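Of the protein chains in this complex, one is absent; all others appear in place.
And then subunit A:
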Amino acid sequence: MMKSLLAIFLAAILTENYILNKFLGICPFLGVSKKLDTATGMSIAVTVVMVISTAATWPIYTYVLVPLNLAYLQTIVFILIIAALVQFIETVLKKYIPALYNALGIYLPLITTNCAVLGVTMLVIEKGQADPSFGFIQSLVNAFGSGIGFLVAMVLFAGVRERIENNDVPKCLQGLPITLVAASLTAVSFLGFQGIVDKMLG
């Protein structure tokens, strides 16, 4: 059991990285990765929202939508729940952890429209349909791993971008073009992890 959970966790970070492998959540990846501290803050917020929204959407899908034959409403219901959740988390943070609220600032409401969060909640359900042993716990671990994968990609790329800042980039490539080139190279490097988790854990 533990071994399979670890495999799910590692796979979510390395081989199924949401940014570098599934190309979801590219907007914060390019927008917020300029500085290391904001990148870390954003990623932690995304991780928290991913886990909580998976914990909320999975039971609703399994125990409300499926019995009523309403699985096709998945997208719209999930968006609704995620939006409300983010708003709720914002209210809670504002009241109890104002320091974190100020540090996250505009990023927290932006997560509402982050496709990586919606992607995680929908893909764990797809996985559950393909493999019946992939239940609620596995979904949560997968969501947590996806968030950590998001963090890894953001932090790595923040480092890459800081290196780019200090270099002499040709004028035609300055700004977004060189960032996109760097992003694609980082993504290609992550393809190298393909199969590593299965080999490692049998």
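The definition used in the following text is that a contact is a pair of C-beta atoms (placed from the backbone, for glycine too) under 8 Å apart; a residue touches a chain by one contact, two chains touch by 3 or more; residues count from 1.
Heads up, the rule we're going with is that contacts and distances are computed from a predicted model.
J.: Suppose you had to identify the omitted chain by its UniProt name; would it be "ABC-2 type transport system permease protein", "Ion-translocating oxidoreductase complex subunit B", "Glutathione import ATP-binding protein GsiA" or "4Fe-4S dicluster domain-containing protein"?
T.: "Ion-translocating oxidoreductase complex subunit B"
J.: Which of these, A:35, A:94 or A:163, touches the one chain of the complex that we don't see?
T.: A:94
J.: Going by the contact rule already stated, which one of A:73, A:100, A:115 or A:169 would touch the omitted chain in the full complex?
T.: Checking the options A:73, A:100, A:115 or A:169, the one contacting the hidden chain is A:73.
J.: For the chain left out of this view, which of A:19, A:81, A:108 or A:125 touches it?
T.: In the full complex, the listed residue that touches the missing chain is A:81.
J.: For subunit A, which residues touch the unseen chain?
T.: 60, 64-65, 68, 70, 73, 76-77, 80-81, 83-84, 87-88, 91-92, 94-96, 98
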